[in-house]
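Only one protein chain is missing; all other protein chains are in place.
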Amino acid sequence: MKNTFGTAVSLTLFGESHGAEIGCVIDGLAPGIPVSEERIAAALSRRRPSGAISTGRQEPDPFRIVSGVYNGKTSGTPLCILIPNTTQRSSDYAAFTRLRPGHADLTAFQKYHGYQDPRGGGHFSGRITAPLVAAGAIFTDALLKKGIAIGTRIRRIAGVQDRPFEDLEADLALLQSRPFPVLDEAAGEKMQEVILEAKKDGDSVGGVLETVVLGMPAGVGEPWFDSMESSLSRALFAVPAVKGVEFGDGFALSDMRGSEANDPICLDEKGTITTRTNRNGGINGGITNGAPLRFACAVKPTPTLLREQDSVDYATGETIRLSSGGRHDPCIVHRAAVVVESVTALVLADALAARFGTDWLAPEAEK
Amino acid sequence: MKNTFGTAVSLTLFGESHGAEIGCVIDGLAPGIPVSEERIAAALSRRRPSGAISTGRQEPDPFRIVSGVYNGKTSGTPLCILIPNTTQRSSDYAAFTRLRPGHADLTAFQKYHGYQDPRGGGHFSGRITAPLVAAGAIFTDALLKKGIAIGTRIRRIAGVQDRPFEDLEADLALLQSRPFPVLDEAAGEKMQEVILEAKKDGDSVGGVLETVVLGMPAGVGEPWFDSMESSLSRALFAVPAVKGVEFGDGFALSDMRGSEANDPICLDEKGTITTRTNRNGGINGGITNGAPLRFACAVKPTPTLLREQDSVDYATGETIRLSSGGRHDPCIVHRAAVVVESVTALVLADALAARFGTDWLAPEAEK
Amino acid sequence: MKNTFGTAVSLTLFGESHGAEIGCVIDGLAPGIPVSEERIAAALSRRRPSGAISTGRQEPDPFRIVSGVYNGKTSGTPLCILIPNTTQRSSDYAAFTRLRPGHADLTAFQKYHGYQDPRGGGHFSGRITAPLVAAGAIFTDALLKKGIAIGTRIRRIAGVQDRPFEDLEADLALLQSRPFPVLDEAAGEKMQEVILEAKKDGDSVGGVLETVVLGMPAGVGEPWFDSMESSLSRALFAVPAVKGVEFGDGFALSDMRGSEANDPICLDEKGTITTRTNRNGGINGGITNGAPLRFACAVKPTPTLLREQDSVDYATGETIRLSSGGRHDPCIVHRAAVVVESVTALVLADALAARFGTDWLAPEAEK
Partner (left out) sequence: MKNTFGTAVSLTLFGESHGAEIGCVIDGLAPGIPVSEERIAAALSRRRPSGAISTGRQEPDPFRIVSGVYNGKTSGTPLCILIPNTTQRSSDYAAFTRLRPGHADLTAFQKYHGYQDPRGGGHFSGRITAPLVAAGAIFTDALLKKGIAIGTRIRRIAGVQDRPFEDLEADLALLQSRPFPVLDEAAGEKMQEVILEAKKDGDSVGGVLETVVLGMPAGVGEPWFDSMESSLSRALFAVPAVKGVEFGDGFALSDMRGSEANDPICLDEKGTITTRTNRNGGINGGITNGAPLRFACAVKPTPTLLREQDSVDYATGETIRLSSGGRHDPCIVHRAAVVVESVTALVLADALAARFGTDWLAPEAEK
C-alpha cells in the first residue's frame, strides 16, 4: 500500500519537503484515547535539529489536528495531522537535475520520469518523518497507558560505543532525560566530537540505534509473513537511512553456537514461563514471548555533504562535481531515535488491535 | 495477512510438519509461464539435507501441482502446490508440552492456548519452507527469462569467512555449481569442519547468507512503507532463524563517513546513469536504481540440540532438562540459501507485476 | 487480493473444474473451534444437485482437511480443505474455443490469452464454490456457537414468489428442514414446476435469494469502504451468477418517502435501544445496529443451455450455433443458497475477529 502501513491501525503519509504542508492520516485507532498536544510537541522537538551538530534549518513544527479528535480524545474515525512547511529555502537546491549521490534523486527520476517534486528531496525528504513522529506520540501515549514502554539509545556513532543496556527500566528512564540519547554520557560527548570533526571536513557520519520495548504482551504476531520481525522491519526500513535491522543479538547470533543462542526457558518468581536470557529479542517463531522486544537499526551517514562528489546532471547528461550548499546535518542518528520509536509504536498498535480487537487500546478497555 | 505475502503476485502457505501434506497457493502469476517440474525438483533438492552435516531425515519431496497449470504453463489462476509429508516420526517429539528453547513452542502455546499442532514444530517447522521453495523455483525461472538472476553465497559460518563477491556474473555461475554455496572452496571445507565439530558436541552453528540480484530494472519499489528494503525484509524475516537483514554494506555503513558510503553517480559505457560503487545495495529511497540488489541475512544456529538445555513442561509447570533425540541439522545455513532466494523471487515478482502490470512476467510480454 | 477474501479471517480459493482437486485455505480462524466433518458434509450436500431439477452430474464431494485441524479442533494456523474432482467428463466440453454465451469463456480468453484451463469453465466453474461451502460450514458453526444464525430463503424463481419472512427465528428453523428452501411449500412446488418447464425447453431460469442473520452484535463494520454493505456485497458478487445485491428493502426503498424508509428508534423490553422496523437491513452508516441483517441477491439464469445460441469460435474466428450437450442445471438458485450463506459467514467471521480480536470466535472466549 505504498505510503500506508497497517491494517487494524493504519497510517498514511503524504507531503513534500517544500510543499505547503505535510501530514498523515491515522485510521483504526480506538475511540476515547486522550490526545495530548504537549506530548506531540515534545516528540516533534526530539526530532528537531538543535545545537552545533545539526543543520541550521529551524523547524518549529506547528502541527494541526484536522480530524479524528473530539473533545481532546480520539473519536475512532480517521485522525489527520497537518504540519506546515514554513522555513524551506528552495534556492538552496536550485539545479534539481543535478543528482545528489546517496539520495533518492536518481531513483525518483527513474520511477517518476521527471514529474517528481525535487525540491529538498520532495516526498523522499527526512522532513516527512515529522508527521510520523506526531502520530507516533499518540500511539506511544496510548501504549504507555497499557504498560508498554519504548526506549531507544544510540549504540554507536562512527565507531564510538555507548555502554549496553543493563537494567532496562532504569535505562529507559535515563534515556527519557537525555537530549542526546546515550546511556554513557562520556561516550555521548565523544560521539558529538566525532560528529563535529566530520562536519569540519564537510562530511557526515552514521551509527546504530538500539530499541527496547517493555511490557509487550506474549502471543502477538504471526508465523511467517506477519512475524513481529517482518512487521517491524518493514516499518523500520521505511525510515530514511536505515540500511540494516537485527533482532535480539542479530548478526552476532550467527557466530554463536546453539547452546549459547537459545534462551533457556524457566519460571519467573510468579511462576510464569519466561526465558532466562533474551538473545532472541523477545520473539520466537515471529510471536512475542513476553520478554522485552529488542532490536537495532543501522543508520547510514547523512548523504548530503559539503564536500564535492562525482555525479551527473540528468538534464544535460554530463558528469559533474557536486557540493551541497544547503544546511544539513553531519549526523541524523540521534534525531532518528524518535522516528524509530514512532514506527515501532505504529507497528505495535496495529498488531495489538489485530490481536485483541479495535477497542483494546482505549483506556477504558480491560487489558 | 498472516500466511500470505504479496498483492499483485501473492503466496499463501499452509501445513504442518507432521500433517498429511503441506503446500502453498500462488495467485496473480501471469498466464503462459512454463512450469518445469525438473526445476522445482532441483530447487527442492537444494533445500534437502544431505551428507554428514545435515539431519538424517530424508525428504524426497514428491510435490504435486493441483491447480493453475494447464498444458505445462501457468493458466493465470491460482496455482496450488502440495508436498506430502512421508517420513515424519512423531515419536521423536513425544512430550509436546516440553518446550524446546529457541523454538516457537512457547510462543505457539501463548498464542494458540494449547490447540496448536506441536508435532515437529507444526506450522512453525522449517519443513514448511519446502512449498516456498517449490514456488520459488517457478518465480525464479520466470524472472530469469526476463534477465533477472538471483544468487546466494554463505558469507560466513561460525566465524569462518568466504571470500567477497567480485565478478558478480561469474560468481553467480560458480554458485550454481556448488552444492555447498561458497565462492572459496577451501573456506567451504573449513565451514563444514566447524559444523561437524559442533555436531560432535551435540551443538549447532549459524551463519550469514549474502544474496545478489542481477538485471533488476530501475524504478521499482516505493518510498516509505513499500520500499524494496521494507518488502524484502518482511519476506526475509519470515524465513525461520533469520534474525538480521542488511542491504548493501548494511551495518558497516554505520561506521563509514558519507563521502565513503555515498555511491558516486556516473555514466556507464552506454551513457546510462549508474553508480560507481554499490554500497547501498542497488536501492535508494526504497527504489531500485538499476545496480545489482545486494543484501545479507543473519541465520541463527539451529535451535534443536542433542545437548541438554534448561526448560519447562507447560503441562506440569515444572522445570526440566531437555535434550532432543530427533534427527536434526547442526547447521541449516547452506540449506536456507534456496529459501532466501525463493522469498526474494516472490518479492520481486510481486513488485514487478505491480509496477509493470500482471502480464509483464509472461514470456511473450515485451519487457 | 484476487482469490483471497478477508484480513482478520481470510479465505483463499484455488482449483479448476476438471483438475485433480479444488480447495481453499482459511487463515486467522481462532484456535479451539471444533470442526465437524458431518456438518461440512451436510453443507456440501445442500450445494449438491439432486432430483429432476438439477444436473445429472453427481458430486459426492469427499473432502479432506489437510492442515489447521488438530485433535478435531482448529489449531489457529492455516486450514486447508481439498475436494477431489472425481466425476468430470471433459469430452462434454470438447471444443473449448467455442465460447459459451453468458459464461466467462470470452473474458477468460481476453484476460489469460488462451492459457486458461477451459475444461468445464476451469477456475470460473460453479464447482469452485464447493470448498467455499466446506469452509462456510466451519464459519457457520463457529458463529452459531456465538449465537449468530444465518438463514436463506428463495424469495422468487422465474417470477413465482415465496411468502415474506415473518417470525424470523421460526422461519429460519423451517428453512433448516427444507431441501428446497422456501417458506411457503406450495410456492416451492410451483417454482419447481417452472424450472422443469424451462428444462423441457432446453432453457433455464433465475431467481432471488433473501438472507437473514440473527444475533449479530451491534457496532461491527466501518464507515465508508469497509461498511458491512461493502464487505458483504464484495463477497456476494463473487458468487457466480449473482448480478444484484440489496440490503433491507433495497431497491424498494428508492420508491419510499423518508418517513416510511427510516426505521423509528425505540427501546425494546429490556430497555436496549433498537429500531421498530428493519427496512435498512440492520445496518446504518455501514455499521450493524443489532437488528437482524437482511439482504437479497439476484441470481441470473444458468447460462448453459441445451438450446442453440449464437456465438463465435475464437480459434477459427467464425460465428457458430452452439448447444451444450453437457449435464447442467436448469436452475441453480436453490443450490446457491448455501453458497451465499457461506460467504456471509466468512464476511462476518472476518468482521467480528477484526472488531473483537482473533480469539473472539473461539468457544471459550467470553463474548
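We call the chains A, B and C, going by the order they appear; numbering starts again at 1 in every chain.
By our rule, a contact is a pair of C-beta atoms (placed from the backbone, for glycine too) under 8 Å apart; a residue touches a chain by one contact, two chains touch by 3 or more.
Source: prediction; values computed, not measured.
The missing chain, though absent from the view, touches A, B, C when the full complex is examined.
Across the entire complex, the residue among C:27, C:162, C:263 or C:341 in touch with the chain not shown is C:263.
For subunit A, the residues touching the chain absent from view are 1-4, 7, 10, 12-16, 19-23, 25, 27-28, 31-32, 64, 66-68, 70-71, 73-80, 82, 111-113, 115-117, 122-123, 359, 362, 364. For subunit C, the list of residues touching the undisplayed chain reads 1-5, 13, 99, 101-104, 106-108, 110-111, 123-124, 128, 156, 158-159, 198, 201, 203-208, 218-227, 229-231, 233-238, 240, 242-251, 253-267, 271, 273, 275-276, 280-281, 283-290, 298-305, 307, 309-312, 314, 317, 319, 333. Residues 7-8, 77, 223, 354-358, 360 of subunit B touch the missing chain (whole complex, contact as defined above).
Everything that follows uses one rule, which is that only the chains that are shown with their structure count from here on.
For the pair subunit A and subunit B, chains touching both partners: C. Summary of the copy comparison: rotating subunit B onto subunit C for the best CA superposition needs 180 degrees, to the nearest 5.
A straight line joining the Cα centres of subunit A and subunit B is 27 Å long. Separating the CA-averaged centres of subunit B and subunit C is a span of 38 Å.
Across the assembly, subunit A contributes 223 as residues in contact with two or more other chains.
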